[in-house]
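Quick one: the structure is below, and I'll ask about it shortly.
Every protein chain but one is kept in place in this view of the complex.
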Amino acid sequence: MGEVILTMKNIDKSFPGVHALDHVDFELKRGEVHALMGENGAGKSTLMKVLTGIYTKDSGTITYEGREVEFHNTHDAQAAGIVIVHQELNMVGDLTVAQNIFIGREFKKGFMIDDRKMIQESKKLFDELHINIDPKAKMSDLTVGKQQMCEIAKAISHQAKVIIFDEPSAALTEKEIEDLFAIIRDLRKQNLGIIYISHRMDEIKVITDRVTVMRDGAYVGTLITDECTKEDIINMMVGRVIYEDPKTHSMVPADAPVVLKVEHLNAGKMVQDVSFELRKGEILGFSGLMGAGRTETARALFGADPKTGGDIYINGKKVTINSPEDAVKNGIGYLSEDRKRFGVVLKKNITENSTLATLPKYMSGLFINKGAEKEVTERYIKELDTKTPSADQLVVNLSGGNQQKVVIAKWLVRNCDILIFDEPTRGIDVGAKNEIYKLMNRLAAEGKSIIMISSEMTEILRMSDRIIVMCEGKKTGEISIEEATQEAIMDKATRDIK
Amino acid sequence: MENIKQNPVVKKLGFNRIILFCILLLMYGVFSVIIPGFASMDRIMSILNYTYFLGFLALGVTFVIATGGIDFSIGPVMFCCALMAGYTLNTHGAPVVVSLIMSIVIGFCFGCFNGYLVAFVGVPPFIVSMATMNIAKGLGSVFTKTQSVSWPQGNDPSGKGWFRNLVKVGDFPVGLLIFAVAVVILYIVMNNTKAGRYILCLGSNKEAVRLSGVNVRKWQMLAYVICGALVGIAAIFFVGAYTTVQPGLGDTYNNEAIASCVMGGTSMAGGLASIGGTVIGVLVISLLQEGIMALRMTKEVQMIITGIIVIVFVYADVSARRRRN
Partner (left out) sequence: MTKKKSIFTQEVIVGIVLVALYFIFRTISSDFGKYTTFLSMMDISYYYALMAIGVAFPLITGGVDLSIGTGMICYALAGGCLIRFYNVPTGLAMLVSILFGLGIGLANGVLISVMGLPPFLATLCTCMITRGLGSVVTGSFAIPWPTAKQDNGWFHSIFKITLADKTKLPLGLVWIILLMLIMQFVLAHTRFGRYTIAIGSNKEAAILSGINVKFYHIMVYAVSGLFAGLASIAYAAVIKTVQPGTGAGMELDAIGGAIVGGVSASGGYGTIYGTVIGAYVILFLKQGLPYIGFNANMQQIITGFVLIGAVTIDIIKRKVIK
């Protein structure tokens, strides 16, 4: 580790109604990998956006290479040598790899873009990083992992001195993560400063030198990775006890009937021969790494994507599900991981969203019975404690947690017996999270059956009665809650990866 | 200003729509002052003639735009309906009722064709419109052997002119009555029925509606079918007022219908539609065209003004939305 390259001091930033950053300090040295940790909404991304000029800070100072700086946009930051590798990839799918890496600063020969030189330079970059990617390949033909490598190559080609990785491993396979770590170690050797944002504790231990923890927009502390334990970091992140103890035993009576049976479900590469049973009143956790095929299984089961084979039985009777319409008719409801795209209709109000799946029930003759519709919506607003001035509020104006409650209300209005919760608490703040958990427990107690897909281990251990683990499109294990440990789950989630 | 906008009544009616309505009144005032004899019953009847057919076209396309799609084949399709039905009436001696129904059915079929291609095959609406435009023009010409078709006059000895009573009886504007009833029905369809609800929701987020277990393709297609049937009705009112249709024309009416719809606050992005706004938009354009004619200027001047009004209203809408975000 070398001298300090970047210091952020007393950074303060407020948005209307939110104190996003509360006098945060951060320091980065040359040749170090510095983890930035914290829960969703802790302020990590905001801090990085202030650093790269996307947001303007209200107060505080940023010192970079000994000078006080203030960037006005990402371009300024890039020019100074601070680049960010985004969580959502920012690639132009219709251009080639080389064209993407040098977009906005193409080599020119007179009027012409010098594509040959760009390809050569890209090759050189890839060689340095020991990556095998064809610079002439079209970007949209690459896997997500390779696209990420291109992003990194692009960052390095900017003569970067500081590289920020924003949850880089989220979409990668185990093998790709190893490649990524090799690159990061390489960069560290070249004396670059690296900020690494991640939720994965094990990665932090493997790759980082120091950890800075944030909570609720405030700086909590900085630790040296080798000298601390996972528990130390978790304690700093959590601060107060919000996680209840893990479930110790299943809440489902031994004689509870099987409501859903899935046999040999197949749908493309991501769903291979998946079979499982779901019992009445059970919360069945689906665990696994990103890209294990859990969401794909749920979508195929729900009829959202075509399946190539498999039988589905509901209450012992074989049913055909070829579209979401069929699934809903059979009493299945699906809460997508991507609420804004697949869950709610943002431009419409809460009432219209709540009855979207049940509209035929709220018709009197040809017309929508708006009175009854409003009544049921208001009932669920109260029951789920949705925070909104009225049922006429547009969903776009609600917070993430409240949007999720609107989606839940949609399926409760429909009175579905089987609910699939796909990452039910993603992007939701801590308080609302607990409410969603309570709600799920209540629903299960009332006799609903729940499939819960989650990437958060604590969530899986806290909520599930039984856990199914998937890996690379296959079911790799089924663990009762009594036997479940993080290690046991992780072992199955990574079993096939060498 | 901001206070006015926040007023619940204004919010409900829509600020832009109120402004548009004021412009309508203002225009009528100005025309009445500068054109002698403009404020007469005759003029109003003449304006209404234009309102009827353009109104049905615009209401139809409002449904399509609500789904986030577009249909600019409606003008030529309207002419195609009028040509084919009129030709059957004149040359093959079909009863008037049959011809009228035929007109609506042809429009309906075009709607099904467009809707099927967009919703089930997945062809972009823009392309479908372009293709349908060609097909409608060609079909109209082929069917009538490239001759214009004149529908019977009101005093036609065969007694076939009775359909003109749909437009007016003496000085009584029957058409206004029919149009008003249609507006009320379509308002209810858009705001109080399953069809309208699904059309608006899928215009805003099709995938979320599909994942709620709704057969989105069916409802998306329905929007085009409604539009098609209304275009067939528009054709009846067109010939009821203007008698003659020529093959190969009708393009300008697309633009006017889409313009009135957009001025009235229906968003091209889909999900937001206002039947009332469309009606005001149609009235503005009808009034404008009558005024321009009375001033002995060409239709082209009217187009310039329409174009500018649309730009102003859409810009106001776009920038208001930007500020909110």
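Remarks
Lettered A and B in written order, each chain numbered from 1.
Quick note on the criterion: contacts are C-beta pairs under 8 Å (C-beta built on N, C-alpha and C of every residue); 3 or more make two chains touch, one makes a residue touch a chain.
Because the structure is predicted, anything quoted here is derived from the model rather than measured.
Although one chain is not drawn, the whole complex shows that of B:167, B:202 or B:262 it is B:262 that touches it.
Touch with the hidden chain on the side of chain B covers residues 70, 117, 121-124, 126-128, 130-135, 137-139, 141-142, 146, 247, 251-252, 255, 258-259, 262, 268-269, 298-304, 306-308, 310-311, 314-315, 318-319, 322.
Listed for chain A, the residues touching the missing chain in the whole complex are 73-75, 78, 86, 90-95, 99, 103-106, 108, 111-113, 115, 133-134, 136-138, 141-142, 146.
As a working rule, only the chains that are shown with their structure count from here on.
On the chain B side of its complex with chain A, the touching residues are 188, 192-194, 197-198, 200-201, 204-205, 207-215, 271-272.
Chain A makes touch with chain B in their complex at residues 302, 304, 323-325, 327-329, 334, 336, 341-348, 352, 356-357, 359-360, 363, 366-368, 370, 410, 414.
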